[in-house]
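Omission of a single protein chain aside, the complex is shown with its protein chains in their original locations.
Right, chain A next:
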Amino acid sequence: LKPGTKSSSIIVSPRQRGNPVLKFIRNVPWEFGDVVPDYVLGQSSCALFLSLRYHHLNPGYIHERLRALGRSFGLQVLLLQVDVRDPQQSLKDLAQVCLLTDCTLLLAWSAEEAARYLETFKCYEQKPPDLLKERVEHDFLSRVTDCLTSVKSVNKTDTLSLLGTFGSLAALAGASREDLSLCPGVGPQKVSDKVTLGGTPGTWG
């Protein structure tokens, strides 16, 4: 199997047989196939899997694999399972290796989490980046919450309680100090923060 081949499954190298990660790949189909990387995740993306514990026992292994892989895929992920107590030194070394070999480093702290990355790569293969872009259409409540929680000392519960009491952002912004402090759970500090936001005359803040 070569890069560029279409498949609806993750193609797994037989080397991965016995890896506990496999039993957690449940949301997308996978099959064994003769491939250079450990996992072929799409037409131009693949992953090598490495457990840090294994790496500590066989430090040369990953370098050989990377050499064999070369730069045949557009996106080459090094999926690293952090399963040792003190990973710092190896992380630093592997980060450098990834930079040199044009690999993207992803960390997982369990086989389950590693499997989730593999699944998601396959599942999102054709997904546009809309999810990552700023959305214009947000639902009202989460946007208002977002807005109000940018005020120091106002939390999510306060937002609901403030909105519930005053009805709208307009009414809230026009509320007096006392009106605000009548709102349950909104302490004097919060009120004065809110008042500052309302602004002393002439300035923002």
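Note that contacts are C-beta pairs under 8 Å (C-beta built on N, C-alpha and C of every residue); 3 or more make two chains touch, one makes a residue touch a chain; residues count from 1.
The working rule: contacts and distances are computed from a predicted model.
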Task = Consult the UniProt record of the chain that does not appear here and report its protein name from "DNA repair endonuclease XPF", "Hemoglobin subunit alpha-2", "Phosphatidylinositol-3,5-bisphosphate 3-phosphatase MTMR2" or "Retinoic acid receptor responder 1".
result = "DNA repair endonuclease XPF"
Note = Residue positions on chain A contacting the omitted chain are 26-27, 44-45, 74-75, 77, 82, 87-88, 91-92, 95-96, 98-99, 104-107, 109-110, 112-113, 116-117, 119-121, 123-125, 127, 129, 131-136, 138-141, 143-144, 146-148, 150-152, 157, 160-161, 163-164, 167-170, 173-174, 177-178, 181-182, 184-185, 187-189, 191-192, 196-199, 201-205
